[in-house]
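Note that this complex is displayed minus one protein chain, with the remaining chains in position.
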Amino acid sequence: MVKTALQIGSLSLKNPVLAASGTFGFGREMARFQDLSRLGGICSKGLTLHPRAGNPPPRVAETSCGMLNSVGLQNPGLDAFLRDELPFMRQLGCAVIVNVAGHSTDEYCEMCRRLDQTAIDAIELNLSCPNVREGCMLIGSEARQIESLIRQVKLETKKPVWAKLTPNVTSIADMALAAQRGGADAIVLINTLLGMAIDHRTRRPVLGNNTGGLSGPAIKPVALRMVAEVSRLVDLPLIGVGGIMNGQDALEFLVAGASAVEVGTASLIRPAACQDILAEMQALARVDGVDDLAEYRGTLQLWGG
Amino acid sequence: MVKTALQIGSLSLKNPVLAASGTFGFGREMARFQDLSRLGGICSKGLTLHPRAGNPPPRVAETSCGMLNSVGLQNPGLDAFLRDELPFMRQLGCAVIVNVAGHSTDEYCEMCRRLDQTAIDAIELNLSCPNVREGCMLIGSEARQIESLIRQVKLETKKPVWAKLTPNVTSIADMALAAQRGGADAIVLINTLLGMAIDHRTRRPVLGNNTGGLSGPAIKPVALRMVAEVSRLVDLPLIGVGGIMNGQDALEFLVAGASAVEVGTASLIRPAACQDILAEMQALARVDGVDDLAEYRGTLQLWGG
Amino acid sequence: MLPEDPIEHAVTIRSVRRLNSLTAVLVLDAPLIAAAATPGQFVNVTCDQFLRRPIGIMAVQRREGLIELGIRAVGAGTRNLLQKKPGDPLSVLGPLGHGFQLDGLRRVITVGGGSGVFPLFFVQQVCRERGIDALAVCGYRSKNESILRDEYAGLGCQTLFAADAGDLDVAGQAADALAQLLRQLPPVPGTAILTCGPRPMMQAVAELARRNQLPCQVSLEERMACGIGVCLVCACQVKADGKTGYQRCCVDGPVFDAEVVAW
Partner (left out) sequence: MLPEDPIEHAVTIRSVRRLNSLTAVLVLDAPLIAAAATPGQFVNVTCDQFLRRPIGIMAVQRREGLIELGIRAVGAGTRNLLQKKPGDPLSVLGPLGHGFQLDGLRRVITVGGGSGVFPLFFVQQVCRERGIDALAVCGYRSKNESILRDEYAGLGCQTLFAADAGDLDVAGQAADALAQLLRQLPPVPGTAILTCGPRPMMQAVAELARRNQLPCQVSLEERMACGIGVCLVCACQVKADGKTGYQRCCVDGPVFDAEVVAW
């Protein structure tokens, strides 16, 4: 058997395949498709302090090798999550990562304070949702705000804090360095690229929110580049996400420098994608004569470097 | 017949379909595939003051619905272009736009000064090539540098100056506004997204230059969003580029606010793409009951706006 | 926790029945879906595009383990499906969603338009099996574009076909035909109206039902990705506890009580 266990800072994971936020609900519906105890972990749908209705439909547009979504953080709010969903997630037997989105530093802090006393494994700070007006991507586009937010959040909780960054910036390296300075325990790269789809006949955006976040294999080259770029500058564990559809994609992210990966859109097309991807990674490792997936991590050798 | 003629500032174009820089050479090889006099215009391969050898191979990697290139501005230099290529291009019967890339403001200025006295129709300032170390994308990622570069270049030439911007920025609107302040005559959106492809077995980037520029349908949603965003803030004519593969794609860019489009990667797959796309635009316009392609321009109606 | 019965099925196309240039019925070998499906449920099928496409189940042949999908060309995905040939593979997720509620009903009137006539055919099939009295109203542009008329008639239910062009039973739209039917039909307790089709049609049908004090179930269409409830892109506006909010068309629907739909 190829070894799969790894550490993200103080957190031990069975294996490097996590379900990405927003594409797995709270795991409930997915239990029909795979044995969730075999996953590395599940990132919850993005949560806000108060319930959010989300954006007007349509919320999805198909694009070439990808999709745009404009869900806009529809979620039941932190209280309902803690009451109705966390107990279920907790007994799945895999790590539970809570994706947290706030309007303001105060809201992020408040949520982290309340999560500190719960049985979750890590907090993923969503600094990158492109589908809401306040917080999130606005904070995530400015190095100084990233740094100060994380610093404050870290005062509220002992849980590992992962910073999930947006690719819609001039320098992802600057954002990642800011997250490191702020005290993040890991960096998650990347959230969706901001995009638009247009119906030329109706002269209308396809999405009710006009713009949306682009995900899927279309964005994999951008995500890989960002992981590789950040990996050479930052000492934190990285979690790679963006367009991972199969085991080979996942290994590319490990080679680029990621300790683990998150699988998003793939789960929407093949609900058992996470489990399949893990199996494919192990099969490829056997072919490569590698007996621990961690051996791939950060092995990228640049040309002329 | 559906009308196709348009103006980009003072420049009259037969129709809104231009060949994008770097995907059409100087037109020579493409003459076998279509009647070039029927195109709106051709943007030359990116030129530098002195000849450039370009980057080490491999220079291309296929990605999902797209490709990465790392050509790195291989070109014969301005003198050789003026001597060997321009006379040929000039007699093709379509507009000739020269794509200009420099290391420094001085180089951009020098090139524009020398192009001023030639028979070209417009200068496309390449502020966006991701495959060279100096100039280009570095300048194009800072609003102040964009503004000052264009202002200085405009002192050197009476030719229309188009600013071709990079999408690898936090705010494309800020870059476009800077180009407008600097005195650009039009804005071209977008150049390629910076990406990477990795071979997990060799643990090497596929491209000899490590990173490359992502083009093709994968990036269309990003390009459309940027055109729509800039169109609402800037008064200049826009030229849309990024993933246009057919007439419908092209019309979407017009609806988003572009006056014309450039077709890049599509020409590498179907050499006659430009001509086909123009024909498809006209056919769709007939279906829509539109008798002038210009009627599509900027008709996008946002939801809830 | 172990996975339940898998609902992702690698199936093969048994046959393709062309109805006209824009529509066809695909018959798939899918015994598990055939065994489990109820009317109004749908499947999410691959179609050589990036995402799957939600398609209502039009009929099941339980003994043979077959399901039938009626497909109408809209864009690239449905056009690809119409090109499929016997023997071609498809990946099918299903049966999905919350279908029509037939329990306790004594008479069912289905009102379909556009591709809505496909899933409602399954309702008629089950009504016949269960001995529920059933009537079918179908609306088309014209006789020429009409589909499934013989199949509906073949089920033995009373049918009423409307065509805008005026060349079928009733001149006008499906809702006009329903109005006419309701005027003539002796009231029977336990009657319900089940509708599927273009939104304006369903809204008109729901309004007629309300005026006639008949319960009405509508099958909503929203763009989907997962079809299984995890991505929240298929939000449709529904009233609950006096407040309007979003529910997931794919798992909370696609069939809703007309009274809760926020039109």
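Miscellaneous remarks
For clarity, chains are labelled A, B and C in written order, and residue numbers in each chain start from 1.
Rule of thumb we're sticking to: a residue touches a chain if its C-beta (ideal position, glycine included) is under 8 Å from a C-beta of that chain, and two chains touch if they have at least 3 such contacts.
Everything numeric here is computed off the predicted structure, so don't read it as measured data.
Note on the chain not shown: across the whole complex it touches B. In the complete assembly, the contact with the undisplayed chain comes from B:37, out of B:7, B:37 or B:301.
Looking at chain B, the residues touching the absent chain are 22-25, 28-37, 45, 53-54, 56-67, 69, 71, 74, 91-93, 216, 265, 267-272.
In this section, only the chains that are shown with their structure count from here on.
When chain centres are defined as mean Cα coordinates, C lies farthest from chain B.
A comparison of C-alpha centroids places A closest to the centre of the full protein.
Centres computed as Cα averages put chain A at a distance of 33 Å from chain B. Remark: chain A and chain C have CA centroids separated by 36 Å (rounded to whole angstrom). Counting only residues that touch two or more partner chains, chain A has 56, 61, 63-66, 216. Along chain C, no residue makes contact with two or more other chains.
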